[in-house]
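A single protein chain has been omitted from the complex, and every remaining protein chain is retained in its original position.
Chain lettering (A and B) follows the sequence in which the chains are written, and residue indices restart at 1 in each chain.
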Amino acid sequence: MLTYTIRRFLLALLTIWAISVLAFAIIQLPPGDYVTAYIAQLASSGVDVTPEFAENLRQQYGLDSPIWVQYLKWMEQISRGNFGRSLEWRAPVLDMIGDRLWLTMAVSVSAVLFTWGLALPIGIYSAVRQYSIADYIFTFIGFIGLAVPSFLLALILLYLGFRYFDANIGGLFSPEYQLADWSLGKVWDLIKHLPLPAIILGMAGTAQLIRIMRANLLDELRKPYVITARAKGMSEFRLILKYPVRAALNPFVSTLGYLFPFIISGSIIVALVLSLPTIGPLLLRSLVAQDIFLAGTIVLFLGIMTVFGTFISDILLMWVDPRIRFERRE
Amino acid sequence: MAGGMLCRPYNRPVKGEMYAMNCAPILSVNNLKTYFFTDEGAVRAVDGASFAVHPGKTLGIVGESGCGKSVTALSILRIVDDPGRIVEGEIMFRRADGGEPVDLAKLDAKGGEIRAIRGGEIALVFQEPMTSFSPHYTIGNQIVETIQLHQDVGKAEARTRTIELLRMVGIPRPERRIDEYPFELSGGLRQRVMIAMALSCNPRILIADEPTTALDVTTQAQILDLLREIQERTQMSVIIITHDMGVIAEMADDVIVMYLGRVVESGPVDEIFHRPQHPYTQALLRSIPSIFAEPRTKLPTIAGSIPHPHNRPAGCPFHPRCADFMPGKCDRHEPQLRPVSASQMASCFLYHEPAEAPQQS
Partner (left out) sequence: MTQAKPPVKRSAFDSQFDPAPSTTAAEERVSVATQWQLMWWRFRKHRLAMISGIVIAAFYLVAIGADFLAYADPHKTEAFRSLIAPQPIHFFDEGRFSPHVFGLVGKRDPRTFKRVYEPDPEQKIPLRLFAEGYEYKFLGLFKTNRHLIGVDGGLAEEAIFLLGTDQLGRDLWSRMMIACRLSLTIGLAGVTLSLVLGVLLGGISGLYGGAIDTLIQRVIEILRSIPTIPLWMGLAAAMPRDWGVVQVYFAITVILSLIGWTDLARVVRGRFLALREEDFVLAAELAGVSQMRIILRHMVPSFLSHIIAATTLALPNMIISETALSFLGLGLRPPAVSWGVLLQDAQNIQTVAISPWLLSAALPVIVVILAFNFLGDGLRDAADPYG
């Protein structure tokens, strides 16, 4: 059990490292470098830049040293908590990201909760009442949920809200709280605004999990241990929850590892459509503007968030499946 | 146990002797029909089976694979899965409180009464110790749960009783084993645990559906010994389901032979072995290898194969394979289970004449 945890943890560290390399590559990939972008920016605002100034800047940022040295420098700065400055906003990257990171997390976690909360009971119901009318309806809705990409769903809902309810359903806060400092009222306002993005983000995942849950449970319901439990005289409801559902939960929990990256990914683009004050719109802007340190840091943070989520789901899986706990995986 | 009390405790060596004694059966199944309504048509898994189980005795059910033995057991407990349904017949069971027998076939399959009987008064042991336990809970958890379902005891007490039970069925170091998961036990141990679970609420009938089929020969013998020993101690009735005539010879007092969902012959074990009446039983017995047979001779087999459940033959279901087939009679009329001697019954026109007019088709 301990070795399993440690192995997973090491893998998580490895993944974070790989992501840091990728993030760095993204910073490096565009033609030119930070200074070129900076100078272009200065030039466009009418400031004349001398070649010496540029050279100075390059040295200052270590841009004239080999790539791997630059990577190590970046890592070293990060380990000291210095993520660089945003070129476009002329502010420390961390200040830019701050709240937005937490809000991204809030949206993603509520989407995961929504997905689970809905997929689990519906999946169970669909399996236990296989081929009932409700089963067909859920299956159908599930397919639609799978086929409509989340950003399109957001777009369509936004349009419908606008058209028929004359309401802007985007955003995470009511206007009066938008710029206000954090308070209990603001938190409550946030909670009121979370469900819609959570539903939009969770839709595809929910559809998929319902199918997984239903298929797994149908398999489990045919297993002899269900008959054993029935022969004990247990009530059907308790029996199903205690035995087959518990067994079907395993593959279900293991999907969380993929659900989380999936939802965070989706949240970026849905946030753009719904104009949520999360990290998505900022990432897009920073990428388009080649605001490299901001972009790299965001990719790194998103990566770390997903790896963390995946790690937690692995631990959860171990808790659910005694066979993994005993490291006798078949 | 009013009915059961009348009967003298039964001792093994006098197998079959008590058959004629008139003591009320604890369970009697009459004309049970359980069909599966599949897309391709109705499968008559059990098609008019009748038999009785007497207090303290062992009934053996034997027959080829697919003849409806397991479905019969599941029908008694009312846990036949969709699309299966009991379409006819009664299952009279004398409950422990000594009242009038209840017809299990008429009870609500999900209701409280049948659930009190399931696991409480009638317990089931399965063929597959491998998959009959959930791998997600310890064996202790699964036994304690059974005890608490039927008896008003606390967790601690149920646990003590579980350890007791495990010791009784011969599990070494039960206080440690109780917290292990099923996949940590060997097949033989797991079957012992299964028996312990079945015994946990002192059932009055234990149904063992091929309890030893999945085990090796040595373990098989141990498990059968264990079952017999427990039965002697607790005086419960046992229904043992098997393909294996050897198991029947060793365990049963009475035997019913099933073919295509019907009982074709029934009687005390000695009669069945020494004076089989039905041609099918005779064929079954001939196909057991005998130590007295000439070496390297081919074993006699029963000609033909079991018909597909969807197209069962008209008339006597056994007639396409029967050596004594009488054209015009056996393929036109259905034989009934009738007494053929003081203690034996058979369903064959060698022993009675058709009663009704010929069947159509």
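In this section, a contact is a pair of C-beta atoms (placed from the backbone, for glycine too) under 8 Å apart; a residue touches a chain by one contact, two chains touch by 3 or more.
Small disclaimer: the values here were computed from a predicted structure and weren't measured.
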*Pick from A:57, A:155, A:218 or A:239: which residue touches the chain that isn't shown?*
A:155
*Using the touch rule from the top, list residues of subunit A that touch the missing partner.*
11, 14-15, 18-19, 22-23, 26, 29-31, 143-144, 146-149, 151-152, 155-156, 158-159, 162-163, 168, 170, 222-224, 257-258, 261-262, 264-266, 268-269, 272-273, 283-284, 287-288, 290, 295, 298-299, 302-303, 306-307, 310
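Convention: only the chains that are shown with their structure count from here on.
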_Using mean CA coordinates as chain centres, what's the gap between subunit A and subunit B in Å?_
56
*Which residues, counting only subunit A, touch subunit B once they are in their complex?*
223-225, 227-236, 242-243, 246-247, 320-323, 326, 328
*In their shared complex, at which residues does subunit B touch subunit A?*
74, 77, 79, 81, 110, 114-120, 123-124, 126, 128, 131-137, 145-146, 149-150, 181, 183-184, 194, 197
